[in-house]
Every structure is written in C-alpha cells, then in structure tokens.
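The complex appears here minus one protein chain, its other protein chains still in place.
When the chains are written out, they are named A and B in that same order, and each has its own residue count from 1.
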Amino acid sequence: MVRDYDISNNEKQFVLAALEQNIRLDGRKLLQMRDVHISVSRDEYGYAEVSLGKTKVACRVTAEITKPYEDRPFDGIFQISTDISPICSPFFESGLTTGSKQSNDEILISRLIEKAVRRSGALDLESLCIIAGSKCWAVRADLQFLNYDGNFIDISSIAVMVALLHFRKPDMEIDGNNVILFDEDQRNPVPLSILHIPLCFTFQFYNPNDDEENIKGNLNNELILLDANLLEERLSLGSMTLTINKNKELCQMVKCGGLNIDASMIMNCCQHASNLVDDLTRKINDVIKKDSELRKNPVEKELQVVNQRET
Amino acid sequence: MSRLELYSPEGLRVDGRRWNELRRFECQINTHPNAADGSSYVQQGNSKVLCLVKGPMEHGANLAAGTKLDPNGPVLSLNINYPPFASNERKKRPKNDRRLQEISIILKRCFMKTIVLKNYSRTAIDINLTVLAMDGGLLACFCNAITLALIDAGISLYDYVSAVSVGLYDQTPLLDMNALEENDLSFVTIGVVGDSDKLNLTLCEDKLPLDKLERLISLGIEGCHRLKELMDLQVRVAGGQLQERQ
C-alpha cells in the first residue's frame, strides 16, 4: 500500500537546511501565514469556501428543529462533522484502521476543531432553545476538506466560523406548543448568536540539533514555523495549536508531545498569534459584512433610506 | 445556585491548601513485579492511577494486526482503562471515547520524544493505564505514572517527564487542581522534562486570559520540578531495596 507521502532524504535535508537559514521554499518568513482567501455563497445561507495557499476547505451549516438532550433541556444542539474524505489526498483513506498515523491525525484534527469552536462557546447554545425540554434548534456544521496542503486545523476553524456567521435560520413564532416557521420571503431569516470568533494557529517545531541537545542542552534554538505546508508538516517534529479570539483569550492550547520547547518560546508564540488574530478577525467580518450588504433587497434599502432621513 | 467558595479570602482552597501547594503525592514502583516488566502506582490527592508497561518486545499484544514495526524506534501502544466506578458520576464510557483517544495520542507523542529511540528499533512497547479513582488531573497522573513505569521496566529515557495541572481563580493561579476546581475553573496541564524549563506537553481546553498564561506556566513548572524530585526519591528508594536483595 503506497498510501504515505514519501519524502526523499535529499528533499528532507534540503528543506531543513533552508529552514535553518530562515528560508522557506515558498518564500515566506518563518512566522508568516499564507494568504487567506474566503468566499461565501451568494444564493444560500451558511456556505463558505476558504483557502489558505493550496489547502482548501468548504463548510456548510444547516439547522433543523429537534428535541434537546434530556440532561440539557435549555440548550440547543451543535455538531461539527469533520470526516476527511479521500478527495483531498489519497492517504486519508476512508475508514482507516485505528492506530495508524493518519487516523491519529484525523482524531486530533476533529478534536481540536471541536474544542476550538464548540467547547469555547463560540455559538450561544441557549439561544437555540425554542421550548425548554421539547424543541430546540440543532445546528450542524459539515466540514468538507477539498485539498490538502498542510494546516487543516487553522483553516477549518476559519471556515466553521465564517459559515456560522454567514448562516441565517428561518424566523419563527411560538404558538402554544407549536412552532411556526416563516419563509424567507415572509420574514427575514435571523443570524445565529455568535459570542466570539475563536481562531486556531498551528506552530510546527524543528530541531537543528540532535535529541540530546533538545532535552539536556541550553541552546533553545529550535525553529518555529507558522502555517506549515504539507512538506513542512510532514517533516516537523512536533506541533502546537493555539486558539485565540480577539479579546486575547486563550481558548485552547494543545502541544501534544513532540519536541520539547522552552516555556519562553511558547510565550512568544502566544504573543505572535495574538497579534495575528486581529487582522484575521477583521478579514472575516469584512467578508460577512460585504455579503450581507449585497443581499439587502431593494425594498428594504429604500425603507432604510427613509428611516435615515427621519432621524 | 450557591457556588462553592473555591478560594477563600484568607487564601485557602476547598481542601485547605494554599494556592501554590501540591496535593499529597505518593508513588510506588514495581507494584506488579509478576504481571508486567514495569509497573507503577501514582496517587495525587484522591486521584489514583496504575500503570503497567510490557516491553520492549518483538510483538505487541495490543497492536492492531498488520501494524509494522518501525526500524527507527519502538511502536508504542497505549491502552486506557477508565472503569465506571473511578469518577464521581458512575457512567459507562463508550469504547471509542474521543477524549481518551486524544489523550492517548498526546501521551504517545510525548513519550516518543522521551524514550531513547535508537535503543529500541523494531520493538513494541505496551502501556496499560488503569484509573482507580479520579479526582482531577487525569492527564498529569497518566504522564507521571507512565514515566515511573517506564523507568521500572528499564527502558532508557532521556529524563523524567512530570506533569501537573494549574488553574486560574480570578487573578490567582492554583496548583494541582482537584475535580471540584477543575469543574468550575479553566486550567492548563503542563508536562516538563527533567529539571529544565522545557515543556513537552501543554493542554488547555478552556478560556484563559492570555496575559495570565505566563504566571500559570511558571507555577506549573515549579510544581513539575517538585514532583520530579518526589518521583526521583521513590525510584532511588526502590533501587536501593533492589540492591540490598541481591
């Protein structure tokens, strides 16, 4: 089974030697992200395609009315599905046996995204409750990984958040125990209540020395890379994912083993990520704003103009 | 809803500790000399964890069929046994609990950097963890127990990996959280190699203000160093006993 992405020794040494001189093959600086490109669907709600360099992910958000979980009658349901289909790369085979490296990556990716978005409370679950204990909204975000060139985690967090911000659920009214849903042309659909925008930043670590120096030595000259591409990701000796929102709250910090990194260097990473988060949040908000302006129908615009004159 | 006072104005926590105090830490090694190559028992407050290590060997019992042995180092397999009686709410865990799966991947990757890989090419090492009682600090207990069991099994490590959880109550960092504190406060688990300031693993799942992180990490590192001393003491005691017997 030739399912792994094999890298020849020459290529490996070349990339690592370049990194040691602070050179990346795509011309970026070590702590520079690739350009994020976000596009949202014009004709429907809750669909976003995000690309980061060649990595590409689509996310679709849907909602339906169901019964809430019995132990949480006042909360709605929010699910994120992150199945990696073989479309993005043949070594993510569907239904891999557990224990192999790829399926480990898959578990980590889905857990990290889940924790970044769901556990950090990005979506206000209580606002999804319709009638306590009997009816609530179940929101579902389906991530579709299209092209794999490293760094699925960061791009997924962007895609899920954009799709959630872009989504509108139909407006409704409660009549006793019945819920009346309104069509798009009857009443404007309402956005979800998003409390904050958590964004992930994944750092990769490389060791220019041997293992012993890394553990015992005082050099602390491990290399740190942000937003690695596939080749760099495969060669990395350890990674750390930070999830931060623009209020400078750390929602998640996961460094699962790998190279040992000095605490001060980790603090530097946090600082760097918190500088990046503002720009990225602004970019996401711009896209959403632009989209909602395009959507305003002419009648509504006219009404708004009238309102503005009155005030 | 009346909330438990987790940190009193006098500076005492629910179990009477100060902010920078560890829970009572007890550990033993070679607890199951006949059942495994290496074994350990770690008790951090009311959290109790057993760890058995088998290996290095040519065939791993836990390995999925068809897994190939690696010429560059051992294949670690990790099995976590978390019975329903171990935690406060008695509930059965599904077999593929995502959280435990994630923890086992984290631990695996952590120890792959700590074991001297070149000594164990084409071998398998099985690690079995059993939780007897859990009162906070799951990942930290696992990490400490595995370190001790690997030492007992005679597997060469570069250094100890000691781990501890640190939480934040308002402005005060709290060392080594118990389950009550973990439920209400956000915390970060930190794993440190030996006496260095280098972090091998960090895991934080809840919201923390970024500017407090540095204090948490530095308190955590201190706690880890203390734990490492305690573990080292126990290893030396056990080693002394072993020498006397011979």
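Keep this in mind: a contact is a pair of C-beta atoms (placed from the backbone, for glycine too) under 8 Å apart; a residue touches a chain by one contact, two chains touch by 3 or more.
Here, contacts and distances are computed from a predicted model.
Novice: Which of the following is the UniProt-recorded protein name of the chain this complex doesn't show: "Exoribonuclease phosphorolytic domain-containing protein", "Translation initiation factor eIF2B subunit alpha", "Signal peptidase complex catalytic subunit SEC11" or "Adenylyltransferase and sulfurtransferase MOCS3"?
Specialist: Of the names offered in "Exoribonuclease phosphorolytic domain-containing protein", "Translation initiation factor eIF2B subunit alpha", "Signal peptidase complex catalytic subunit SEC11" or "Adenylyltransferase and sulfurtransferase MOCS3", the one UniProt assigns to the missing chain is "Exoribonuclease phosphorolytic domain-containing protein".
Novice: Using the touch definition from the header, name the shown chains in contact with the chain that isn't displayed.
Specialist: Hidden chain, whole complex, touched shown chains: A.
Novice: One chain isn't shown here. Among A:Asp6, A:Asp43 or A:Asp185, which residue touches it?
Specialist: Of the candidates A:Asp6, A:Asp43 or A:Asp185, A:Asp43 is in touch with the missing chain.
Novice: Looking at A:Cys88, A:Met161 or A:Leu237, which makes contact with the chain not pictured?
Specialist: Considering the complete complex, A:Cys88 is the one touching the chain left out.
Novice: Considering the complete complex, identify which of A:Leu16, A:Ile131, A:Leu146 or A:Met267 is in touch with the unshown chain.
Specialist: Of all options in A:Leu16, A:Ile131, A:Leu146 or A:Met267, contact with the hidden chain holds for A:Leu146.
Novice: Using the touch rule from the top, list residues of chain A that touch the missing partner.
Specialist: Contacting residues on chain A, toward the hidden partner: 1-3, 41, 43-44, 47, 54, 56, 58, 60, 62, 81, 83, 85-90, 93-94, 140, 142, 144, 146-149.
The rule is simple: only the chains that are shown with their structure count from here on.
Novice: So how far apart, in whole Å, are chain A and chain B when each is placed at the average of its C-alpha atoms?
Specialist: The answer is 29 Å.
Novice: Quick one: in the complex, what on chain B touches chain A?
Specialist: 63-64, 66-67, 77, 98-99, 101-102, 105-114, 116-117, 158-159, 188, 193-194, 196-211, 213-214, 217-218, 221
Novice: Mind listing the chain A positions that touch chain B in their complex?
Specialist: 97-100, 104, 107-108, 110-111, 114-115, 119-121, 211-212, 214-216, 237-238, 240, 244, 248-264, 266-267, 270, 274
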